[in-house]
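All protein chains but one are shown in place.
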Amino acid sequence: MEFTLEQAGFAFLAAVIVIFSIMTVTTKRILRAATYLLFVLFATAGIYFQLNYSFLGAVQLLIYAGGIIVLYVFSILLTSSDEDKKAPLRNRRTLSGLIVSIVGAVMCIYLLLTHCYPPVLFAEGEVDMHAIGYAMMGTGKYQYLLPFEAVSVLLLACIIGGLLIARKRK
Amino acid sequence: MEIQMQYYLLVSTVMFFAGVYGFVTRRNLIAILLSIELILNAVNINFAVFNRYLFPGQMEGLFFSIFSIAIAAAETAVAIAIIVNIYRNLKNIEVKNLDELKD
Partner (left out) sequence: MEYTILIVLLPMLTFIVLGLLGMKLKACTSGLIGTLSMAVTTVISYATAWIYFTGARVDGVYQKWVPFNIEWLRFTDTLHIDLGVLLDPISAMMLIVITTVSLMVHIYSLGYMKGERGFERYYAFLSLFSCSMLGLVLATNIFQMYIFWELVGVSSYLLIGFYYTKPEAIAASKKAFIVTRFADLGFLIGILLLSFFTQTFDFGVLTSGDRSIFTQAAGTTFMGCSVLAWATALIFVGGAGKSAMFPLHIWLPDAMEGPTPVSALIHAATMVVAGVYLVARLFPVYYFETPEVLHGVAYLGAFTSLFAAVIACVQTDIKRVLAFSTISQIGFMMVALGVSGYGGHNGTGYMAGMFHLFTHAMFKALLFLGAGAIIHAVHSNEMSHMGGLRKQLPITHITFLIACLAIAGIPPFSGFFSKDEILAATFSFAPAMGWIMSFIAGLTAFYMFRLYYNIFWGTPAEHEHEPHEAPASMTTPLIILAAVTCVAGFIPFGKFVSSDGADYIIHLEASVAITSVVIALIGIAVATVFYRKKSSIPDRLEQTFNGLHNAAKHRFYIDEVYLFITKRIIFNGISRSIAWFDRHVIDGAMNGLAFVTNKMSFAIRGLQSGQIQQYLLVFLAGLLLITLLVLVC
């Protein structure tokens, strides 16, 4: 078998994603879990780049890796307590959770591998940044100004709500 | 294009069920949130992949992913605010301690 560079890259990204996502949920230390998640997010961004969605990859890196994970790390540091380390990871839901996850995963993989897909219409090339901009700011069909504004309002509300909840009470 | 679509989907499936497993078994609130991020990411990958492979001329999947990321960010911000508040009251963030409203 001969691997192209692209395939090698995908294999690497896939391996990173699979390994680190599993480690994220199995590690005992919460800070490590956050770090592993960061790796997963980086790899996901890599997959977006590979799919030629550079904008999406950039957004992923900026918001997820740059914003959210930092937020997580901060909150982990703020809320760490000794009990976290002492508490056993295993509990009565571990087995059932494991069974459900594995059965679900196996079933999905089985379906994925046996399913007949429609013909692929892969189009090479980067999505035009102009097109993305117009689609996001337009008001016509397949244009997304309204959701964009809604999300911005939602974010504003979240900022206010977060402040309100987390502020110190007198 | 050498890489088949189902390989991406395989990766996202594993990621998704890892998130499910984490969500069900972890007891630290932040760990649960991390699991949710995993699940969301798996979904985002699927959107992007389907868009790229099945409807390459359109951008619905792309935008759905973008908005999903934005909402995930918002959700995270609020959730972390709540968690910090819980920590302030209970001095830990174990799920099993959050049963004041139960009885």
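As written, the chain order gives the labels A and B, with residue 1 at the start of each chain.
By definition in this document, a residue touches a chain if its C-beta (ideal position, glycine included) is under 8 Å from a C-beta of that chain, and two chains touch if they have at least 3 such contacts.
Since this is a predicted model, take the numbers as computed values, not measurements.
For the chain that is not shown, the touched chains among those present are A, B, taking the whole complex. The omitted chain makes contact with just one of the residues B:I3, B:V20 or B:A42: B:V20.
Of the listed residues A:A8, A:L62, A:L77 or A:M107, the one in contact with the hidden chain in the full complex is A:M107. In the full complex, chain B contacts the hidden chain through residues 20, 23-25, 32, 95, 99, 101-102. Summarising the interface, chain A meets the missing chain with residues 93, 96-97, 100, 103-104, 107, 111.
The criterion applied here is as follows: only the chains that are shown with their structure count from here on.
Those residues of chain A whose C-beta lies close enough to touch chain B in the complex are 4, 6-7, 10, 13-14, 17-18, 21-22, 24-25, 30, 33-34, 37, 40-41, 44, 47-48, 51-53, 55-56, 59-60, 63-64, 67-68, 71-72, 75-76, 78-79, 81, 83-84, 87, 89, 91, 93-94, 96-98, 100-102, 104-105, 108-109, 112-113, 115, 117-118, 120-124, 127, 131-132, 135-136, 142, 144, 147-148, 151, 154-155, 158-159, 161-163, 165-166, 168. For chain B in complex with chain A, the residues that touch the partner chain are 1-3, 5-11, 13-22, 24-28, 30-31, 33-35, 37-38, 41, 44-45, 48-49, 52-60, 62-63, 65-67, 69-78, 80-85, 87-88, 91-94.
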